[in-house]
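Right, I'll just put the structure down here and ask away after.
All protein chains of the complex are present and in place, except for one that has been dropped.
Moving on to chain A:
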Amino acid sequence: MSTDEGLTYKGLTYKGLLARGVGAGAVSGLLAGLVGVLVVEAPIRAALAVEQARPAEPGGGHEHGELFSRGTQVVGGVLAAVVVGVAVGALFATAYARSRRWFTTEAPFVRAVALSAAAFGAAAVLPAVKYPANPPGVGAADTVEYRTVLYLGLIAAGLLVAVGASALASRLGRWSPPVRATAVALAAVAAVVVLLVVFPATPDTVPSDVPGGLLWEFRLASLAETATLWLGLGVVFGLLVDPATRRAEASAV
């Protein structure tokens, strides 16, 4: 019914990659959700306690936990990671299928992990450096849209740097591998530094009643969850893709 059979590449079609991406995303999302429950929930709980100790804001501040109990929100937190994992896994499969320049001489497992590491850097580490994650009770409601634009803009710019770095690497194809890797790394670092300088600072200040220790415990815990999501995706996707590619190659010989 479809022309996919005609497009078969060593037994791995786009459909096959997509199925593996969605499966890997579900697994890594679940793992990230478990990290959320085990590691991120404690500082979230502490931050909510700080927020609730405040006098009620005039004009009605954003009240948490009225629609859902804390327990339901914990389940929602795991579900959020799983749903985002599946969506990101589908995008990851497409990016993997399109990545003609990414470590082309390496095994599929290495390529998958390298791609997920790049995505983790652009979509999680970069925004975490400029606009670190904040627990409930820190962000001001009236700046949330501006902060969202800055955050999404920085992620988009970071992904462009990753794509640009791979384009540069293929342009310098004739250079010796160490010199080329050094040049690409320097260019990527320079681009990231420019982004960090050019993007405006976050408009919010952290309220004085939020302990610095709690803030950083939350930020590192949040980074652990996003690292689990992205790197887990690369590892699981790589484990699913690698044997299939090898089998296809073996049967083609």
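Here is the rule we use: contacts are C-beta pairs under 8 Å (C-beta built on N, C-alpha and C of every residue); 3 or more make two chains touch, one makes a residue touch a chain; residues count from 1.
As a working rule, contacts and distances are computed from a predicted model.
Peer 1: Can you tell which of "Urease accessory protein UreF", "sn-glycerol-3-phosphate transport system permease protein UgpA", "Electron transfer flavoprotein subunit alpha" or "Cobalt transporter subunit CbtB" UniProt lists for the chain that's not drawn?
Peer 2: "Cobalt transporter subunit CbtB"
Peer 1: So one chain is hidden, and I want to know which residue out of A:49, A:141, A:167 or A:186 touches that hidden chain in the complete assembly.
Peer 2: A:141
Peer 1: Sort through A:49, A:87, A:181 or A:194 and give me the one touching the missing partner chain.
Peer 2: If we include the chain that is not displayed, A:87 is the one touching it.
Peer 1: In the whole complex, what residues of chain A lie against the chain that is missing from view?
Peer 2: Counting over the whole complex, chain A touches the hidden chain at residues 2-4, 7, 9-10, 12-14, 17-18, 32-33, 36, 40-41, 44, 62, 64-68, 72-74, 76-81, 83-84, 86-88, 90-91, 94, 97-100, 104-108, 111, 124, 127-128, 131-136, 139-141, 144-145, 147-148, 150-152, 218, 221-223, 225-226, 229, 245, 249.
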